[in-house]
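Following: one structure in structure tokens, then a few remarks.
Note that one protein chain is taken out, while the other chains of the complex remain in position.
Going by the order they are written in, the chains are A and B; count residues from 1 in each one.
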Amino acid sequence: MFQNNNLLRIEDLVLHFGTTRGAVQAVDKVNFDLDSNHAVVVLGESGCGKSSLAKAILRLLPRNVVSYSGHVYLDGNDIMQLDEEEFRQNIRWASISMVPQAAMNALNPVIRVGDQVAEPAIVHLGVSKNDAVALVKKMFQHVGVPEDFITRYPFELSGGMRQRVAIAMALVTSPNLIILDEPTSALDVLTQASIFNVLKRLKSELGISFILITHDIATSSELADRVAVMYAGQIVEVSDAHRFFAEPLHPYSRMLMASVPRLRADTEPEFIIGQPPSLLNPPKGCRFADRCPRRFEKCSEEPPVANVDGIKVKCWLYTS
Amino acid sequence: MTDKQRDVLLSIQDLHVWFELRRFGFGHAGYVKAVDGVTFDLHYGETIAIVGESGCGKSSLMKTILGLNKPTRGAIKFENLDVGTPEGEALRQYRAKIGYVQQDPFGALAPFMNVQRILEEPLIINGVKDPVERERRVRKVMEEVKLTPVDDFLHKFPHMLSGGQQQRVVIARAIILEPKLVVADEPVSMLDASVRVEILKLLRGLQEKYKLAVIYITHDLSTVRYFSERVFVMYAGNVVEKAPVGSLVHNPKHPYTVALKDATADPDANNALTYRELPPGEPPSLVKPPPGCRFHPRCPRRIENLCEVEEPYDIQADDHLVACWLYK
Partner (left out) sequence: MSALIKSTRDLLRYPSAIIGLLSIGALLAISAYALVTIPYSEATRLWRGGEDVWYQNPKYAPPAWMNFFSNEKQPVSFAVSSKEGGGMTKTVTVGEQNTSTILITYSFDYAYDKFPQELILYFKSSFQDKLPFVSVAWITPSGERIRIADLAVDRTQTFRISQDQKLQKRLKTEDVLPALFVEPKSESASPVKGTYQIEISAVTFEPDADVDVEFVMHGTLYGPAGTDQYRRDLMLPLLWGTPIALAFGLLAALGTSLLTMIIAAIGSWYGGWIDELIQRITEINLVLPFLAILIMVGTFYSRSIWVILGVTVLLSIFSGQIKTYRAVFMQSKVSPYIEAARAYGTTDRRIIFSYLIPRMIPLLIPALVSSVPTFVFLEASLAVLGLGDPVLPTWGKVIENAFADGALYRGLYYWVLEPAVLLMLTGLGFAMLGFALDRIFNPRLRDI
């Protein structure tokens, strides 16, 4: 690349929640970056903080935040420095939008889907009602929803169609980046595949970038250019998709990969023994050490991030 | 087939499960034909998988086998007893003979009961009156599903357990009455990847140890190979393909099975480089399914003037039974 193609850079992002039992370190010093027109997959199991990461980027914070810091550079500007009004006007939905988890089931049942998709455009872009209808039709074309569906209600649509509508809602303000939180986890195989076809098309035809948050390793490979593996609030590996799916480096990534049942290979899947640590009081040192088959003395100290030919691994095994 | 040497545990003949639709609460408005003519035998100790998308009728079929739905037409025989239409106490006793593992482990456990109570309930209901005996059996079954040390879990409530542990409780409950048949409805689809395999292996271990017959219901072909001997593929209320698992996964015959396989991803970075070929459209309404082959409107290989006219029947093709005219 002859120019700096960097779209998003996240540095030391921290988001801790307060509870009666202490602070939950949902996002703990997360770093990764994303090039324009690329998709990064944030892989992690439930409770690892991946949904909180999405909320931290979009500053959609609950009331009980005790610590929220770090830098989020969008096109080189640190959007963490913006005040709430600027953020709402210029960033949220305008530049970065989101398809939240179970969005297809969160559509308002008594409003026509066309009106629901038009809403962000009217609010954020200030387009007129008539222009909005044309815009919605265009969006429906992009995501593969028949145009005449704009007058339908959510219950008249299948799950796959509703998920497309939810994506259209994120798309309607023409953002550069869309965050997808488990976009296909409740859908059938064929529907999942067709949703990924839609996302691939949006990426190649509209040049949109994605952050795909998921626990499903197999389907995540449908969209990934880069993969960031999250464990217990931290990113433990950031890798190029080709190298990651061929052979991940971090012991957790390896075990996670080995746990996937495969249709086209005869390897027996293996599970990871034990539970992830509580984010209330995570262990000192490497958070995976308890479950790691390759742990050694060093692992009781916080591992540094090693750079292995461009792959970033937070593991003592790769420090020379 | 080796199954023939074994005795039949569950026999289903031309089973139909229709739900009546009512307009404004009364007045007939057609039927949802959730299961429309399904026939198969399940032998002692055999594992089968029923694969299909949501709305294909696999849940209705399962609930009918469990005695939770009434069959509209057709016969169900369990251990050579006709159990198609039991009522009252007979129905209650029949239900207790089949273990049931549900999809959502948290929802499947009463939130106000602790693990001990949850596991004792089936025993209490089915006449185990001695509390000492009950606790002995609860402890035994918890050892079986590896909820150990037992004392750590006995008094916990469901919300204190992880998803995997909750699913172990559900499995323990399903086998505590020592059933010959367990129905597992998407037992791992709501669990994390690393836990899924653990639960599937646990189920397989129990199946082998107790020679359980298992009906494994799933939408995910990739887990099927690790679990079942035979696979039935369901589409729009019909079983469209029956085959031994290896043969089905490597060499699917029905165009719908082929589409399912093609749509199932393995972790591979090359997936991102191409679009997937998928059948167009969505599964049909079960109220008015298409005539002839129900897959024909979406089928890439349909035969004009045949598929949309005549309903295909089970055709033998190698070791598959395929409801598709291509194999005639």
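One rule holds in what follows: a contact is a pair of C-beta atoms (placed from the backbone, for glycine too) under 8 Å apart; a residue touches a chain by one contact, two chains touch by 3 or more.
In this text, all values refer to a predicted model and were calculated from it rather than measured experimentally.
When the omitted chain is restored, the residue from B:29, B:125 or B:287 that touches it is B:125.
The chain omitted from view is touched by exactly one of B:66, B:248 or B:263, namely B:66. Checked against the full complex, the one of B:22, B:92 or B:211 touching the unshown chain is B:92. Contact with the chain that does not appear here is found for just one residue of B:56, B:83 or B:109, B:109.
When the full complex is taken into account, the listed residue touching the unshown chain is B:100, out of B:40, B:78 or B:100.
Within the complete assembly, residues 66-68, 92-93, 95-96, 98, 100, 102-104, 107-112, 121-122, 125-126, 170, 173, 177 of subunit B touch the chain that is not shown.
One rule holds in what follows: only the chains that are shown with their structure count from here on.
Here the spacing of subunit A and subunit B, counted between their Cα centres, is 32 Å. Of all the residues in subunit B, the ones that touch subunit A in their complex are 53-54, 162-163, 192-198, 200-201, 219-223, 225-226, 249, 259-269, 271-272, 275-276, 278-279, 282. The touching residues of subunit A, when paired with subunit B in their complex, are 39, 45-46, 158-161, 188-194, 196-197, 200-201, 215-225, 241-242, 244-246, 255-257, 259-265, 268-272, 275.
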